[in-house]
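Here it is, the structure, as C-alpha cells.
A single protein chain has been removed from this complex, and every other one stays in its place.
Going in written order, the chains are labelled A, B, C and D, and every chain counts its residues from 1.
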Amino acid sequence: MLLGRVTGTVVASRKEPLMEGMTLLLIRQIDVDDSDQDGYVVAVDSVGAGVGEVVLYASGSSARQTALTKDRPCDAVIMAIVDTWEVDGDVVYSK
Amino acid sequence: MLLGRVTGTVVASRKEPLMEGMTLLLIRQIDVDDSDQDGYVVAVDSVGAGVGEVVLYASGSSARQTALTKDRPCDAVIMAIVDTWEVDGDVVYSK
Amino acid sequence: MLLGRVTGTVVASRKEPLMEGMTLLLIRQIDVDDSDQDGYVVAVDSVGAGVGEVVLYASGSSARQTALTKDRPCDAVIMAIVDTWEVDGDVVYSK
Amino acid sequence: MLLGRVTGTVVASRKEPLMEGMTLLLIRQIDVDDSDQDGYVVAVDSVGAGVGEVVLYASGSSARQTALTKDRPCDAVIMAIVDTWEVDGDVVYSK
Partner (left out) sequence: MLLGRVTGTVVASRKEPLMEGMTLLLIRQIDVDDSDQDGYVVAVDSVGAGVGEVVLYASGSSARQTALTKDRPCDAVIMAIVDTWEVDGDVVYSK
C-alpha cells in the first residue's frame, strides 16, 4: 500500500456499468515525511474518506478485494484512513 | 486508475483471435493539472471514447473486468469518460 | 498494451518445462512518435512476429490470456502486429 | 521480492473491515549494497518483523498468498526476515 492525500474528486457520467455508484477520488502520493510527491492516482473510496485526509490505497488486483470493488474494473482502492505514522520512533503525521 | 487524453487509434489486422473487434486507442497520460505527461498506453475502449476526450483507464488484471475484455489478453481498458475533476475545491477540467 | 519493435531473439535451452516451445523475442519499447525508448522486454510471440516489426504486447496476468501462454510463467506476450497508428489525425507509422 | 528496512508503523483505525488486525509496517526500500533508496511501501507483516530489521516483501497479488492476507485488499506483505545476503561471494549484510 502507499500513502496519499485526498486532493479532489473526479466525475464521470459515462462509464462502464460496473463502475456506477463508485466514488472516484484523486489521490496525491506523499512520501514518508508527509511531503507531496509527483505521482497521483484516481482511486475508488471504500472507507468514506474526505478531501484533505491522508489515506492508504491498494493497487492492482488487490484493489478488487473489498466488498465494494469486487469484480469491477478498478485498479486502485482507498482501504484505510491514516491516523498516525512513525518513522524511527518519531511521529511524522498525526491526524 | 489514471487520467489520459485519447490522442489516436492503432490498427492491427494480425492479432490474437481474442482481440478481434476490440477498438485500440492511444492514450496520452495527463497530470492532475491537465498537462500532458511523457507516458502513453494503448487501451481497449469499453465506453465509446473519441479522440480528444479525457478518460480514465484501468490497468493490469482490472482491465479484464469489463464485459468486453473478460478473459482477453488486454492489460489496459478505458472504463470512463471524464466530465470534470476538482483539486482543492477548484475545477481543473470540465468537458 | 505498449508499442514495441522486435529487435532480436533469446535462446534458453534450460528452462521451466512449461516454457518449452515458446518463441522468446526481444522487444525495444517505442514512443508514440515511433522513436526508440530505453526500456525493453522479452515477450512470448503468439502472432508470428518477425524482427523489425512493430507490435503490441500485453504484460502481467493479461499475458497469460492467449491459448499459447495460458497457465505458463510468462509475463509479457505479443498479441498484435501493428499496421498503422495515428496521433491527432496524422499517420505516424504505417507498416 | 525486494529488500527493505522496517522503519516505522502506520495506524489506521478506520479501514476496510478485511484489514482489521493487520499490522501495517513502513518499509524503506534498500539497494543490494544495503543503502537506503527513495522508495517506500506500507506492507502487512506476516512474520513478526520489528523496526530496524531487514526484510523481504512481495507485491501485487502475490502479497495475498499468505494465510494472513488471503482475499484481503493488501498489495504488499513482508514474507521473510533477512539473515544475510551475499553479492559476488562477499557478505554484504548480516543480521
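Operating definition for what follows: contacts are C-beta pairs under 8 Å (C-beta built on N, C-alpha and C of every residue); 3 or more make two chains touch, one makes a residue touch a chain.
Quick caveat: nothing in here was measured; it's all calculated off a predicted structure.
Peer 1: Touching the left-out chain: which of C:Leu2, C:Ala49, C:Cys74 or C:Val87?
Peer 2: Among C:Leu2, C:Ala49, C:Cys74 or C:Val87, only C:Cys74 touches the chain that is not shown.
Peer 1: Would you indicate which residue among D:Val6, D:Val41 or D:Ala63 is in contact with the undisplayed chain?
Peer 2: That would be D:Ala63, which touches the missing chain.
Peer 1: Could you please point out the chain C residues that touch the chain left off the display?
Peer 2: That gives, for chain C, the contact residues 7-16, 18-19, 24, 26, 28, 40-43, 51, 60-61, 63-64, 71-76.
Peer 1: Given the full complex, what residues of chain D touch the hidden partner chain?
Peer 2: Looking at chain D, the ones touching the missing chain are residues 1-3, 31-32, 46-48, 56, 58-63, 65-66, 69, 77, 79-89, 92.
The criterion applied here is as follows: only the chains that are shown with their structure count from here on.
Peer 1: For copies chain A and chain B, work out whether under half or over half of the interface numbers are shared, and give different or same accordingly.
Peer 2: Different, since under half the interface numbering is common to both chains.
Peer 1: Given a C-alpha superposition of chain C onto chain D, how large is the rotation in degrees, taken in steps of 5?
Peer 2: In degrees, rounded to 5: 145.
Peer 1: Between chain B and chain C, what is the gap in Å from one C-alpha centre to the other?
Peer 2: 20
Peer 1: Give the residues of chain B touching no fewer than two other chains, as numbers and ranges.
Peer 2: 60-61, 63
Peer 1: Using the touch rule from the top of the page, what pairs of chains touch, sorted by label?
Peer 2: Every touching chain pair, ordered by label, is A-B, A-D, B-C.
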